[in-house]
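Mind looking over this structure? Questions follow.
Omission of a single protein chain aside, the complex is shown with its protein chains in their original locations.
Here is chain A:
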Amino acid sequence: MSKFEFPKSITSRPVWGTLEVRSGEHHLMIAEAEGAEAILDIATPDLMAKTHLIYIPKGTGYAERLRALNSAQFYEGPSYEASLQRIRRVLEDTHMGLQVYLTGTEGMMGQAMSEVMTVGLPHTAIQTEHRGSVARRMQCVHCKGITEDVEVDPFVCAHCGLNLFVRDHYSRRHAAYQGVCVDAEDHGNVPEPKGIYE
C-alpha cells in the first residue's frame, strides 16, 4: 500500500495531489521509490512517447516495469542528488508547455519542485502525488542543517545534535519542514520518540 492519507493540518503544510495527464508536447516525470506506481497508473503509449522519465529506486524494483513503458527517455539514478544535473539540464533546454509530474516522498517532491520554481514555473503548475514513505526532510531552525528521512518525533538533528520537535511549518524554498528544539527550557526533558503520525 503506497498511499497515505495525511491528517488535515495548518495552511503551511503542503497538500499533495493526484497525477493526471495534461496536454503538452513535453513531459518530465520524476518518480522516487513507490512513486513508480503513480506513473504506471497514468501511463499511456501516447503520453510516454513524449516523456522523459527519471526513476530513483531507493531500494524498490520498478525499473523493468517502467522501462517497458517505452518513454522517450528513461534514466534510473541512484539518488535524487545524482539525478539533479539531468533534471537541471532538461529544465534548461525545454520550452513552455512542459508538464512536470513528481511522485514519491515529500522530500524528493519538495526539492524537485523548488528546482522547477527556480526556472520560473509557478508551483501551482507542478503536479505531485505522494507515494511511499511518510518520512520528512527537516531543517533545524537553530543550526539550519537538513536532516533527511525523519520518521520519528522528536528526533536528533544530524548536524548540531539538538532534540528537535517535528512541526508542520514548511518552507517551499528549502523544501523542508521546521524542526524546533524540544527541551530548550528544561534540558534533557525529551518525550519518547514515536512515529510522526502516531
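Going forward, a contact is a pair of C-beta atoms (placed from the backbone, for glycine too) under 8 Å apart; a residue touches a chain by one contact, two chains touch by 3 or more; residues count from 1.
Note that contacts and distances are computed from a predicted model.
Chemist: Among "Butirosin biosynthesis protein H N-terminal domain-containing protein", "Zn-ribbon domain-containing OB-fold protein", "Oxidoreductase" or "ABC transporter ATP-binding protein", find the name that the UniProt record gives to the complex chain excluded from display.
Modeler: Hidden chain identified via UniProt as "Oxidoreductase".
Chemist: Kindly state which of the options A:Ala82, A:Val119, A:Val134 or A:Cys160 is in contact with the chain not pictured.
Modeler: Touching the chain that is not displayed is residue A:Val119.
Chemist: So which of A:Ser71, A:Gln99 or A:Gln178 would be touching the chain we can't see?
Modeler: Checking each option in A:Ser71, A:Gln99 or A:Gln178, the one touching the absent chain turns out to be A:Gln99.
Chemist: Thinking of the whole complex, not just what is shown, which of A:Leu19, A:Leu66 or A:Leu91 touches the missing chain?
Modeler: Once the missing chain is taken into account, the touching residue is A:Leu91.
Chemist: Just the residue numbers, please: which parts of chain A touch the chain that's not shown?
Modeler: 22-25, 91-92, 94-99, 117, 119-122, 124-125
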